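The other protein chains are all here in position, but one chain of the complex has been omitted.
Right after this comes chain A.
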Amino acid sequence: MASDSDSAYDSAADQNPNSLPDTPINHQFNSAIDDHLSSLTLTPLNDAVSDLAPSQSSNNVLDANSLADQIEAIDRNSSPEFEVSTVETTLEVAVSSEVVVVVEERENNLERESNLESDGGVVVWREVEGDAVASPSSSGYAGERGSSSASSASGIEEIEEHQVRVRDRSLVNGIADSQPAWIPGKRHENEDDASISWRKRKKHFFILSHSGKPIYSRYGDEHKLAGFSATLQAIISFVENGGDRVKLVRAGKHQVVFLVKGPIYLVCISCTEEPYESLRGQLELLYGQMILILTKSVNRCFEKNSKFDMTPLLGGTDAVFSSLIHSFSWNPATFLHAYTCLPLAYPTRQAAGAILQDVADSGVLFAILMCKHKVVSLVGAHKTSLHPNDMLLLSNFVMSSESFRTSESFSPICLPKYNPMAFLYAYVQYLDVNTYLVLLTTNSDAFYHLKECRIHIEAVLLKANLLTEVQRSMLDGGMHVEDLPADPSSRTGSASSHLGQHSPDRFRDTRTGVGGPCGLWHFIYRSIYLDQYVSSEFSSPINTPQQQKRLYRAYQKIYASMHDKGFGPHKTQFRRDENYVLLCWVTQDFELYAAFDPLADKALAIKTCNRVCQWVKDVENEIFLLGASPFSW
C-alpha cells in the first residue's frame, strides 16, 4: 500500500452550476479557457480540496490549464488522513497501542467523544489494553499476547487466499476475464483466534447475533470463535447500553468497523487501509446477502427467542459469503453501486431484450440474462426495476452456489432493496458455462411455467446465435485502453469507432505494451442515469490480480473521498503517488475514474480523460443497456 505521507495529494473542485447537458457527454475539445485562471480561489494549505469559482464553461470538459495550475498551488503535505478524525470526534486511549474509538450517539445522531479509562469505574476489556485487536483475554493463549500487536505487525504479509490463478480456468474464461479465480468454500476452517495465522489475516468479517452467538466468520470455525464473538457482542452491547453506537475502533493499523442491524451484528476487522465508508459499505452488502437468503423475517425469530441460533438457516451458504467478500477486492460494482454489461452489438442486445420482454409480459417480475457478473439484458414488469446492489447480490448468490450449475433450480430469494421482508422465487438455469438466465416471480407454483419460458427463450437465443456472440464478447473483452481513438479533434469520421474494430496488433500490445496513450492504464466510467458502469480491460502493466486489487482499492479510496459527506461532493480530483496518477471527475451525468502512469503529464492526462468520455459516448450503444427503466425509487 502506498504511504499517504509520501504522496502528493492534489485535488480541485470544479463547480459547474450551469451545466445541464441533455446527453451524458457533451464536450468541447478545446480546453484552454483563460478566464479560469483569474477566477481561481485557493484554499488554506491544510485543506486538500479547493473550490473553483463558478466556471464560465457550461460544458463537461475538464480544463487542463486551470486544474493543473491549481494543483501546483495546493500544499503537497496535505494528507487524506484527517478524513475521519475531523468528521467524527475521536479519542486516543493511552495504552500500549493507539486505540481510537468512534461512537455515535443514538438519540440525536451526533458523534461524541467517549472515554474508556484504563481503571476506575469504567469498564475496559483487557484485550484493549493488551493487544491491538480485540481478542479474548483468557482463552488459554496468554503466552502469545504482545507478540501480535498491530504496531509490531510490519512483517505481516497479506496471505493471498484467492489469488491463485488456475491455469485451465483462465483459459476457459478467456484472456479478457481478469478476475482471479475464487475457490469456493470455507478457508482455513481449523483456525481460531489463538492461531497466529488467523491473527495475521488482513481482513476479517464476522456476523453474530445480539446474544453473541457466531453466525459467520470469514476465517476459522465459527464455534471455535465463540469466545471472540462474545467479546464483540460485549463491546457493542456495552456501548449501546450507554445510549451510543460504536462505529469504528482504530487500533494501530487495524480498523474495527461495526454495523448493527437489529438483532444482527456485523463486524469487519481490517488492516487494508480501506476507508471507513468502504468497509461499512461492504458490511451493508454482507447483510444484504444474508437478507437475500433469509429475508428480514429472521428478526422475528429473535423477537420470539433471543437465544435463537440462525446458523442452521444459513446452512451451506459459506461459499456465498466468501465469494461476496472476495468480490470486494475485484468487483467495482461493490463500491460503485452500479452494474456492468457485457459488451454486445446493439441489435444483439435488443434481440435478447425482446425475448425477455415476451416472458415478462406473461407474469414474470424480472427476467435477467447474465454472463458471469455482466448483464446481457434484463427486463422488469410494471416499470419495476432492480437496484444494482440487488443485482450484485443475486448474481453472486447464483454464481457461488455450485448446485445452480448442475441443474435447473427454483429457489426462494429476497431482493433486499426491492422488498426486504418477503420472498420472491427465482428460476435459475445455466445456458452455457458462464451464461445464466434468472426469472423472478412472486408465484411459488410457477416452476413449470418458468421452465417453459426458459425453453422458449433458449430456443430463440440459440436460433439467433446469441450465445455464440456472448462467448465471443467474453473472449474479446470490452474497452481496451490501447484502442482509445486518437485525439478527437484530428478525427475525421464521426461515429467510426466500434469495439469490434481492434487494431490488428492489439494482442501484441496487451502483452508487452505500456497501456494506452499518454500513460493511460485503466479507467472506469459510471453513468449516473443508467446505474451502469464500464471498466476498461486490464492490460500491462496492471496485469496481475494483486496489481488489479491495489488499483481497485485506490479507486475505492478516491471514490470515498469524492463522496465524503464532510467535504464533498467534489467535482474533480487529481492525485499522484508512487503507483499511479489517479484522475477523478464527477458530473451530474457520470463519474470517471482513470489511472495513469505515475509520471504522466497532468495536462495530457486531463485531455485523455476527455477523449475517454467521448469514446464511451461513441460506443455507448454497445457497452450499456439502454432503454432499461432507470432505478425508480
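Odds and ends about this structure:
Basically, a residue touches a chain if its C-beta (ideal position, glycine included) is under 8 Å from a C-beta of that chain, and two chains touch if they have at least 3 such contacts; residues count from 1.
To be clear about the criterion, contacts and distances are computed from a predicted model.
According to its UniProt record, the chain left out of view corresponds to "Ras-related protein Rab7" among "ATP synthase subunit s", "Amino-acid N-acetyltransferase subunit Mak10", "Phosphatidylinositol glycan anchor biosynthesis class H" or "Ras-related protein Rab7".
When the missing chain is restored to the complex, the residue among A:K213, A:K374 or A:K549 that touches it is A:K213.
The omitted chain makes contact with just one of the residues A:K200, A:K372 or A:K417: A:K417.
When you scan A:I207, A:A251, A:C271 or A:L294 for touch with the missing chain, the hit is A:L294.
Looking at chain A, the residues touching the absent chain are 121, 123-126, 136-140, 209-214, 223-231, 233-234, 237-238, 240-241, 294-295, 297-298, 301, 304-309, 311-313, 315, 365, 382, 384, 387, 412, 414, 417-425, 442, 444, 633.
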